[in-house]
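Removed from the display is one protein chain of the complex; every other protein chain stays in position.
So, chain A:
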Amino acid sequence: MNDIFKGMKPTRRSFLRGAAAASVGAAAGGAARASSDPAFAEIQPWMQELGDPVDAAPYGMPSEFEAHVQRKTVYWLTADPISSINFTPLHELDGIITPNGLCFERHHSGAAHVDPALHRLMINGLVDRELVFTMEDLMRFPRENHVYFLECAANSGMEWRGSQLNGCQFTHGMIHNVMYTGIPLRLLLAEAGIQTAGKWLLAEGADAAGMTRSIPMEKALDDCLVAFKMNGEALRVEQGYPLRLVVPGWEGNMWVKWLRRLEVGDEPWHHREETSKYTDLLADGKARRFTWEMDAKSVITNPSPQAPLTHGAGPTVLSGLAWSGRGTIPRVDVTLDGGKNWHQARMSGPSLSKSMHRFYFEFDWNGQPLLLQSRAHDSTGYVQPTKNALRELRGTNSIYHNNGIQTWHVKKTGEAENVEVS
């Protein structure tokens, strides 16, 4: 748009700008501004001058004052940044929906840039008709909209041996919660016709890792989606554009991105991501396999090590997130004293099955140290356990599925640290 006006002198915009600059001088020379609050000390430029034109950012970005709100990696976790992970800044977010650009990333051979015109979804194996769909074909199937959390099974995996990372972004940030638009997987499978021997499904990605996972048919026919939108817009590249599998409530690794193939079989495949990885090694050297469901979990996002209390004693908002792979979260308990006494938090916002839930606990901080914890209850009656209760059952070598209660030690200064308590 701006180009059209180039060469026309003066443009209406440049004229208005000039007028605005002139009036700054006029105002400054006028009445003295009497306030010790810098917000009142002078007329701020945004109060006087014109803002951006409508097309300054054809795809809008957050305010420059929010530039610190970013996904972050922990560089020593993985061998390189290609087969790696970064973390959602949970302490900067509120409500239950994760903005698309802040959803944590986990790739095994980098984020593939797939041309949708050359993307195909194949269904093969124990089906009546082996089929190939274009993206255009898929857009003609009925769609559903659902909000689900996706949590990496390794979320909090660095904390098995004790407090390690200072910040809920790092201890709990391998999770995001978005609204998916997608085709119920059962409709696609019905189109191919599942044979009676077909009890398992192999989902495969189109990236160079060719990510594969075995999924029991019962789950595939229950609530899985083949999704192409997240929060209303196309999937982000790093979330599997143009097509990903949604496996509600189950570990994130199964939500195959860049989904290109679904094979129906009579047995599981026991591929790399379900044998050498994503199996839970217990203290006795034996390992659980197929630990698909994510146990109920919660974390206080504010205050937390990256989000200290800066306001001193007085009214204080404690906030956090809770979720369960088995249903909703009707209740979260919060303690300020390391578990001596608990209080029911206030749930706020949509309570959807296998979605994040937001909770608040408002209190009058006396300025003394706090030991904050939250404890989720899910709709099956499951109560989030302590980390030590999990260690007693599993040891400390599991890596995956650490849903133990998190403790933040808030000091008198308002700074917070990741600790564990007796």
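The rule is short, and it goes like this: contacts are C-beta pairs under 8 Å (C-beta built on N, C-alpha and C of every residue); 3 or more make two chains touch, one makes a residue touch a chain; residues count from 1.
Throughout what follows, contacts and distances are computed from a predicted model.
For the omitted chain of this complex, the UniProt record lists the protein as "Cytochrome c", which is one of "Tryptophan synthase alpha chain", "Cytochrome c", "DsbA family protein" or "Zinc ABC transporter permease". Contact with the chain not shown here comes from a single listed residue; of A:G198, A:P303, A:G327 or A:P385, that residue is A:P385. In the complete assembly, the contact with the undisplayed chain comes from A:L165, out of A:L90, A:L150 or A:L165. Within the whole complex, the absent chain has one touching residue among A:Q195, A:N366 or A:N397, and that is A:N397.
Listed for chain A, the residues touching the missing chain in the whole complex are 72-79, 82-83, 85, 108-109, 122-125, 129-134, 137-138, 140-144, 146, 152, 154, 157-158, 160-167, 170, 183-184, 187, 190-191, 193, 202, 204, 208-210, 212, 260-261, 263, 265, 267, 269-272, 275-277, 279, 281, 283-293, 295, 305, 333, 337-343, 350-352, 371, 375, 380-385, 389, 393, 397, 399, 409, 417-422.
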